[in-house]
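Below: one structure in structure tokens.
What you see is the complex with one protein chain gone and the rest in place.
Each chain gets a letter, A and B, in the order it is written, and its residues are counted from 1.
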Amino acid sequence: MTTANVTRSIDARGMPCPGPLMSLIGAIREGQVGDVIEVLSSDEGSRTDIPAWTEKAGHELVEVLEDAGFTRFVVRKAR
Amino acid sequence: MSQAVARTLDLKGLSCPLPIVKTAQAIKELASGELIEALATDPGSVADFTAWCTSTGNELLEHTEEDGVFRFVIRKK
Partner (left out) sequence: MPAKVVILGGGVGGTLVANLLSKELRRDVSVTVVDPTGMHAYQPGYQYLALGQANGRWLVRDERTLLRSDVDLVVEPAIRVHPDAGTVQLARGGSLDWDYLVIATGARLAPELVPGLSEGSYDFYSLEGAQRLREALRRFKGGRLLVGVAGIPYKCPPAPVEFVFLLEEYLRRRGIRNRSEVRLLSPLNRAFTIESASKVVQPLMAQRGIELTTFFNVESVDPSSGVVSSLEGEKAEFDLLVLVPPHRGQDVVVESGLGDASGWLPTDRRTLQVQDHERIFAMGDATNLPISKSGSTAHFEAPVVASRIAALVRGSTPRSNYGGNVMCFLETGNRQGTVLRFDYEHPPAPPQPSAIWHAAKWMFNRMYWGVVPQGRLPERMPIPVPTGRSTE
């Protein structure tokens, strides 16, 4: 169970790569600084892609939680 | 078949579109009117060879099937 207050939640489970990452990027584009975006992904690639992108783009990777068959990523738009 | 086949291509095991691509490459080396024989196992090859012949003007003289092998005899235009 995520501890942060989530502004927007995206269920990208079942979406093949790069769907989950692109959904996150889309939400960041549309959101405001301070927004907390949650992405649920069942895709293996997301485990490296999402943290790598978040770091390059200068946002905050708040949480990465493994759940049954998927991973929950929580990112805060920092800029 | 009275005219002899100038070249036989063994395309068994290749899938669409390779059978027609390899046939197109090989037929370049033939003279007009010569015959090429192609053997393929891809079930889509009947539609492929028919379409390719219509498109290029090469003549599909025969197409038969035996034990999962399709045999095409084509006359170069």
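Here is the rule we use: a residue touches a chain if its C-beta (ideal position, glycine included) is under 8 Å from a C-beta of that chain, and two chains touch if they have at least 3 such contacts.
The shown structure was predicted, so the numbers you read here are calculated from the model rather than taken from an experiment.
*Asks:* If I'm reading the header right, one chain is hidden. Which shown chains does it touch across the whole complex?
*Replies:* Missing chain, whole complex, touching shown chains: A, B.
*Asks:* Spell out, residue by residue, where the missing chain touches chain A.
*Replies:* 15-19, 21-22, 25, 28-29, 45, 48-49, 52-53, 56-58, 79
*Asks:* Spell out, residue by residue, where the missing chain touches chain B.
*Replies:* 13-18, 20-22, 24-25, 42-44, 47-48, 50-52, 54-55
Quick note on the criterion: only the chains that are shown with their structure count from here on.
*Asks:* Could you grab the centroid distance between chain A and chain B? Build each centroid from C-alpha atoms only and quote it in angstrom.
*Replies:* 53
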